[in-house]
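A protein chain is absent from this complex, but the other protein chains hold their places.
Right after this comes chain A.
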Amino acid sequence: MEELDGDPAVTLIPGVNSKKKQMCFDWGPGEMLVCETSFNKKEKSKLVPNCPFIFIIRKDEDVYSQILRKLFNESHGIFVGLQRIEEELTGKSRKAQLVRVSKNYRSVIRACMEEMHQVAIAAKDPASGRQFSSQVSILSAMELIWNLCEILFIEVAPAGPLLLHLLDWVRLHVCEVDSLSADVLGSENPSKHESFWNLVTILVLQGRLDEARQMLSKEADTSPTSAGMCRTLGDLMRTMPILSPGNTQTLTELELKWQHWHEECERHLQDGTFTSSPHLETLCKIMLGDEAALLEQKELLNNWYHFLVTRLLYSHPTVKPMDLHLYAQSSLDLFLGGESSPEPLDNILMAAFEFDIHQVIKECSIALSNWWFVAHLTDLLDHCKLLQSHNLYFGSNMREFLLLEYASGLFAHHSLWQLGVDYFDYCPELGRVSLELHIERIPLNTEQKALKVLRICEQRQMTEQVRSICKILAMKAVRNNRLGSALSWSIRAKDAAFATLVSDRFLMDYCDRGCFSDLDLIDNLGPAMMLSDRLTFLGKYREFHRLYGEKRFVDAASLLLSLMTSQIAPRSFWMTLLTDALPLLEQKQVIFSAEQTYELMRCLEDLTAGRPVRGEPDAQRLQDDDIETTKVEMLRLALARNLARAIIREGSLEGS
């Protein structure tokens, strides 16, 4: 076992005094049951009243957020799409596709974040407002990390474009500048606005030099004294060489031009061009990548990674991916200045700059309160073929492990379980068994839900689960006295034993009431009748009744006889069948032939001979036996009379 990465968080359960009381617990798939025990070490005699509750403790509470549900549902579609693009694409188009998928994931996070933000603003009580706001910051951190991973691991931008991507990344996540800009430009005299210089500085820090120039021209218009300086600085901004996506110039050319430009800036500073305006001088220092000048703008930079990107922009614009971590580490150290220690988010970003994917995922798993992020990010990175070498000392590989955790969390949820199915499907090693274990535990309150679960199982040839679900439904139906339904379910499950049981219930009902229920089903059994002998008998016996009802006596008689001679009819039912033969024997015309009559007689004798001799008869049994004896007597008489008539008829027919 590896050492722990952090102290496990303590969850306090309201109402339970764990100091005085022993607690017991039981694991569930995504949650835990906790209650107090009555066990007491010290004072065995004294009874302290127990806490009367059993608590359910949920590990992954984010699953229960209404807004995050949208994230789960929408990203499910993206996830399934990603698994399908697999393999068919290679090289460039594959990379483009993966970047597109990554952007889709991010836009879902963003949509969620925006909605959460709206709700946080609209929240009526401050507590829930705070809760939503903290969710917003978590989502925003997730998007920040994801975006960086996208640039470094999926896009794999080379030196040059790398910085452009990083600039976009910072601009996207430090977005207060837009509202500030609107505020300043909306005022009567922008250059006299109290935040004017802050705005210009931020624009320069983010490398938005065109906008910064426009601002400076406003300043130039209003104060003629500094107009010349503004123009000079504006020219420096305009001439800064940058790599544009469509440009064909090589990195060396760019570096050369940039060096020239840098020297020119340096010269202006040396010459004291801007000495009369401290604001402009600071801007020029920033554009020279002066670390001290940059660190003075800590407030405006917000965080160390903004500092890192600005620093790279103005001192190492062609930074190579390999060297990133050096600058990142020093930027973090400089920015924090030993005053505070890095937070989890800083560690995660640092790990990303170090290209240590596993560290990123590990830190995220610890820091974030749900599995959604790591599961989806890991899966995406796995599709970029970045994770193959890593195997865990438990279960299967990391991608699968995280997906299983996430999917199990979904299955613990009352209604998100359907999403979990697809995640299990794409876990080649343990997905199937996990699904089998989870799917059986879905409560089935309506047949419609049961049908949905059944469809999931049938599509995956999970025969064992199909049988068990059908059996549950059949049992339920029997308990509710819905024999037709019960029979349908056992036919669907191909469960012969249960079909026999239900058929017996039908026959019992018939014996009690003298008529069949649920004819619509029994008359339409078709080939399903062959499922069990008893079911065949039920169907055939009902057919006998139909033939009899249609007055097709000869057909009815031979069917009745064949039920007994072929041993389909259970012994216990023979007496009923023979009694059913009585009216046929008593018909005016002869229905049973002599041979058939002999068969019937043999059946009757078999039945009576096989009866065990009982000891000590009581009154009730005597009476029963009495009825039985009368029946047998009547049958014998009828059979004998029929035999006589049949012999005469057959003899005379043959004679004639």
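Convention: contacts are C-beta pairs under 8 Å (C-beta built on N, C-alpha and C of every residue); 3 or more make two chains touch, one makes a residue touch a chain; residues count from 1.
As a convention for this text, contacts and distances are computed from a predicted model.
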item	value
Complex member absent from the view - protein name from UniProt, among "DDB1- and CUL4-associated factor 13", "Origin recognition complex subunit 5", "MIP18 family-like domain-containing protein" or "Nucleoporin Nup43 isoform X2"	"Nucleoporin Nup43 isoform X2"
Option touching the unshown chain, where A:Gln418, A:Ser468, A:Thr576 or A:Thr608 are the choices	A:Gln418
Of A:Gln22, A:Thr37, A:Asn189 or A:Asn524, the residue in touch with the unshown chain	A:Asn524
Residue among A:Thr248, A:Ser340 or A:Gln448 that touches the chain left out of view	A:Gln448
Chain A residues touching the omitted chain (full complex)	66-67, 69-70, 73-74, 76-77, 81, 414-415, 418-419, 445-449, 451-452, 455, 459, 480-485, 488, 491, 517-521, 524, 526-528
